[in-house]
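Only a single protein chain was left out; the remaining protein chains are all shown in position.
Take a look at subunit A:
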Amino acid sequence: MSSDSAQQLAANRSRLIKDKLAKYGVTLGGTMVLVALLLIFFYLLYVVEPIFRSVELDPQQQFDLPGKGQTLVMGMEEQSEVGYRFTDSGEMIFFATQPKKAFDREPGDILLEEQVVGADEMVSFAKTLPVNHQYAVGTKDGKAWLFTPTFDVSFPGKAGGTEPKRLIEPKLTRLNDGKPLLIDQQHRALTKLAYETNDKAKLFVAQTADGKLISTFFETRSNFLTGVKTLVPHYNALTFEKPVDDLAIRPDLRQFMVLSGNQLQVFDVSISGQVTQGQRVDLKSKLLGKPERLQLLAGASSLLVAHKGGKVSQWFEVAGDQGREYQFIRSFKTAGEIKDIVVEYYRRTFYTVSDTGALDIFHTTSEADLYHDKPEGLSLSKVSVGPRANMLLTQSGDQLHLFRLHNEHPEVSWSGLWHKVWYEGYPEPTYTWQSTSGSDDFEPKFSLVPISFGTIKAAAYAMLFAVPIGLAAAVYTAYFMSPSIRKVVKPTVEIMEALPTVILGFLAGLWLAPLIEEYLPGIIAVLILLPAAIIGSAAIWSQFPERIRTKINDGRVSLLLIPVVVLVGWASFAMSPWLEHVLFDGNVRGYLTNELGINYDQRNSLVVGIAMGFAVIPTIFSIAEDAIFSVPKHLSNGSLALGATPWQTLMRVVLLTASPGIFSAVMMGLGRAVGETMIVLMATGNTPIMDWNIFEGMRTLSANIAVEMPESEVGSSHYRILFLAAFVLFIFTFIFNTVAEFVRQRLRDKYSSM
């Protein structure tokens, strides 16, 4: 007996433990729902967050300036393991920037030192844009030496079984077979020089010792038989008498600019090297200070001008009355007088060093002042950015510092996403979404405004269609319809909710859109005739004998109206051609475009409104119907007993009581319309335009994600902005749903007290 109870006790204990375990397990399972929602929220945020992070500089190495002389230019190779500097004594010095134990390298170790040109010969120096990384030295006898740093990458030590190590060996490569090019036929010293190249040609612009401006164009010709390439020079002496402050050449070699005092003279270069004077730009007109130097931005559509007083202005060509002309776009303020200005290899980011020693980092398009400080308290004199824009080499005094640069998304800023931005080549600031293009020089345009607008537009037209029908149907079904019919109607409308939106989208795009295009007058006729016909039928019905009217009471009117609606719909479509002929001369689209100036796209907002309205109606219907149906019966009965008509009771009592529920129904419907993807994807042209025109399409946030997400590179700005779009959608719908839910909760509490 005693052992029995002991056994029972043990069994009970294990049951209790199981009970406890079940409780914790279930609780954990229940909270998983919350966890899932929070996970979505925070994951989206986690992906989005880096685009708003500010620039950070992470000190890596510090070492003494290798070699002697003043630095004219500094640079680094791809991996930022080897740096180089070219000095005013005509020497190129390659040095290690990072320790490399395997090859006995310490930062600052000189790897190669080579005299490019004798210090006494060299009178001027020019560099190309970073992408071309070539340098030119002008000599006192009118020649130019061209050279470029090159790097051989090898993986020695693989045979030894150890992990292969990358070895980067620098080399100085002299172009043109190590011979100088003759720039000035009269062998004058080249006191100022500019040089730029592309795969077809090289262009030099120089000022000679006697103040003359010359340009020399080298055309690359390759021999068809031998494949040997030769450079054919075209010499131009220019009539430009003013003193030259700075020179710049566009990398497409179609233009160069000469800065002289406050004036910028643009010269156009033809394909064969002919030079003509172009636009003259007054750079001081904006009170920016005296212009001091020129720098082209990556992509080379924009010109940066550094001004006295520390301002940098951006200029690019804008189509105007006299063709494309340079125009002031925006300016940036640095800390003091600008001593060095450096651009990135591929992006529109530039770096300035001012005489206070502070570093400034700007991005032109996003107008962002990304960095404005003395890194580590250093007073800088020179700066250089690595090809991948992830490393920064700075000189301060006779010390070099290597920084890791965290600046992945300079082109994105909050204001750039939501405000008008003046993009290169555009006549004015615009809201534009254009994430990709075929060209390398393309500047991605990320404005969320047009696609947010598209979302709102699509949702608005859908609601315009869905709210009246959905709410009216809900009112009738809940309040007037006889219960036996309601039992059938409600599930039918619920089925409507279950229809896959891909099917609605497909029908909207391939069936409805051509139909509406064909029968546009018919569609408009339906909108007018249908209400008229319904009221008409009501009027006729009221004249019917009492006997018939009581048999089919108010609860069955909707069945009675089905043939009427079908008939009116059919009639409207049937007379559409006739209407078109009589009212619009047989061509509605022509009438819209020519007479009213309205564009007509086949896949337009009207199609989306109808199709998405169709998807939203059941959402609105079922929630609103529930709300109206659950209004306590004694309220409406009381009203009816006091002599109010059913309609008065509905308007003054029932709808008023149910109004929070109706509001929540509309909110839920709106949430659904905002997030709907497939219908808008298939039924609109997906063009990100901003226009309320009902006959034009749009591009919505959701469709934009669906179209572009599969092609975006993971971790890129584009990818993160698409996540931001998803996050915006999430927040939109979160607000709608939460508000709707709160309102509904309150309503429920109110009824339970009644």
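Criterion: a residue touches a chain if its C-beta (ideal position, glycine included) is under 8 Å from a C-beta of that chain, and two chains touch if they have at least 3 such contacts; residues count from 1.
Please note the rule applied: contacts and distances are computed from a predicted model.
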Can you pick, from "Pyruvate dehydrogenase E1 component beta subunit", "Dimethyl sulfoxide reductase anchor subunit", "Phosphate transport system permease protein PstA" or "NADH-quinone oxidoreductase subunit F", the UniProt name of the chain not shown? "Phosphate transport system permease protein PstA"
May I ask which residue of A:37, A:209 or A:596 touches the chain that does not appear here? A:37
Please pick, from A:55, A:281, A:383 or A:475, the residue that touches the omitted chain in the full complex. A:475
Which of A:244, A:417, A:489 or A:612 touches the missing chain? It is A:489
Just name the one of A:112, A:575, A:694 or A:709 that touches the chain not displayed here. A:709
Residues from subunit A at the interface with the omitted partner, ascending: 15-16, 18-19, 21-23, 25-27, 29-34, 36-40, 43-44, 47, 468-470, 472-473, 475-477, 480-481, 489, 491-496, 498-503, 505-507, 509-510, 518, 530-531, 534-535, 537-539, 541-542, 554, 557-562, 564-566, 569, 577, 580-581, 586-587, 614, 617, 621, 645-648, 650-651, 668, 671-672, 674-678, 681-682, 702, 705-706, 709-710, 714, 722-723, 726, 729-730, 733-734, 736-738, 741
